[in-house]
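One protein chain omitted, others in place.
Lettered A and B in written order, each chain numbered from 1.
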Amino acid sequence: MGITKVVEIPVVTTEVPIGPQHPALHEPIMLKVYADGEEVVKVEVNTGYNHRGIEKLCEKNTFYRDIFIVSRVCGICNAVHANCYVRALEQILDVTPNRRAKFLRVLSMELERIHSHMLINAVMAEIVGFETLFMQIMLDRERVMKAKEILTGNRVSADYMMVSGVRRDIDEVKRDKIKEILLKLKSKIEYYKKVFEEDETLVKRLVDVGRVKYEDATSHSFVGPLARASGVRIDSRASDKYDAYDEIPFNVITRTEGDSWARMMVRWDEILESIEMGIYILNNLPSDGNPVPDERRLPRRFPPGEAYTRVEAQRGELTYYVMSDGKTQNPYRVKIRTPSFNNIVNSAFMYVKHTLADVPVILTSIDPCISCMERVTLIDLEKGVRQRIPLKQLSSGGRK
Amino acid sequence: MMQEQKARKTGYRIIRYSPWLVHFNTGACNGCDIEVLASITPLYDPERFGVKLSPSIRHGDILVVTGAVTKKAADRLKRLYDQMPCPKFVVAVGACAIDGGVFSKSYSVVGGADKVVPVAIYIPGCPPRPEAILDGLVKLLTALREEEVQNNGCS
Partner (left out) sequence: MDVAEKLKLLEDFALEKSVLKPNRKLFVVEPSYVRRIFESLIEKLGHGGFYLSTIVGTDLKEENKIRLDYYVVMLPEEETVVIRTFLPRENPVIDSLIDIIPGALAGECETYDLLGVVFRGNPFLKRGFFVPTDVSEKGIYPLRKDSGV
């Protein structure tokens, strides 16, 4: 049952296991790096340390309880997970929330996008050894956490989404406070973006590292900032127009460089977009009724049906498939496909031909969310086509 | 016997002034991880207690465990714990590390961290706030001064 070794490992290569507990990684993933001197020849991604069997758990619990389980697939993106699942339920039940609830949902998801992108940019600064910048960004990230706490009631997992609405409303005072925080944040973000653009240390470590071409991005099913940095315009906010995204103006950020630096820049630009969207939402918050539904009046019987929803999480397109057979209180099948799942499993080819010191940089630039990825799975990795790399070709420098 | 006690006292005193943390994610949702990360940043400033993230497990004094322990991570956790120098303590952060939380009935989850290693302090919350994490650490340090913590992992 072993995996067929496709790449011949020459005798001189060194095997360097990175992880699952490693100072550069905050999450349990194990990269088995085969190096020839300083140069990476092959990478295997070994995971499974975080597999919690969530899809099976969802089948064992009721539709409403699952909202709490799916928002704990990933703490960093809990609002988008819950939103995607809740919208699938709304499709099956045929109910829609009112406009105010839709706007508030979008606001909570955009705040989450801001803090997640700031976190990964800060971690990137730490990985390349720029610890001061890490501390600075984390300090400003606390402002966003405060705004999120004002809106949803908790810093991280708030279980803000409900079927046909949200769990809390905001009043004028809270609205002004969030707006003030966002306005203050904007100038800071512009400054950090400039640092990433101009600072010599960062530029030297990031530019031309882990380049992905357009065709590679689509054939390996990459999504999110990873694909957008390679020029692939995938953004389910723009195409699916779920919740209030059809009313809120925003731009889809793409770049063409495709290297680690471009991926970080896409994230900074998206933060600026998100701040604009947040301010627009707060200025134009509709008041067409109470966004908080009465939990006791929600429908208890689910008709048979199925729904497939997509949402643009911080790391890319997140999809949920929910099926109800109409006989029980539990879903018949819940399938979660997280963006990190595609991005990490299929990424092994990116490391080849770089030095060992670049491995953490490339991994961080993907924004790996191991909890997301392994809710069910993960496997080893040299992927299909590209792994047949004859050593000769490697040494001749042709990166094929 | 006397000597042993004395050595333990010295060890406790050294840790009390500057405990170095090692963070290990045994299958968490990242919620606790980012709060642990947030609690080492300037706003909460843990260095006033001497708390610092250690670069390697072999330098660590306190192991911070987040998340429900999955079957695959369980023997990794045991191995990490065995590699730490004495005396050593384990802090379980979050509802999942305490007893498995919402994942406790899954086929691939063992349960809380105390099923695998002895735990000195439990910090509840989903996820606990950074203030709560620091509070838990300070409580552990106080308990060390009073020598209330019996299980240091190497008696």
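Assume contacts are C-beta pairs under 8 Å (C-beta built on N, C-alpha and C of every residue); 3 or more make two chains touch, one makes a residue touch a chain.
Predicted model only: the values in this text are computed from it and were never measured.
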Among A:114, A:170, A:281 or A:345, the residue in touch with the chain that has been omitted: A:345
Footprint left on subunit B by the chain that the document does not show: 70-72, 107-108
Contact set of subunit A toward the excluded chain (per top definition): 1-4, 6, 47-48, 51, 53, 55-56, 59, 91-92, 214-215, 218-223, 232-236, 238-240, 305-310, 317, 319, 321, 323, 332-333, 335, 337, 341-342, 345-346, 374, 376-381, 383-386
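To be clear about the criterion, only the chains that are shown with their structure count from here on.
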Whole-Å separation of chain centres (CA-atom averages), subunit A against subunit B: 28
Complex contacts: residues of subunit B adjacent to subunit A: 22-35, 37-38, 41-43, 55-57, 67-68, 70, 72-73, 76, 80, 101-103, 105-109, 126-127, 129
Subunit B contact footprint on subunit A (complex, rising order): 20-21, 23, 26-28, 48-54, 56-57, 60, 68-69, 72-76, 78, 119, 135, 138-139, 141-142, 145, 155-157, 369-372
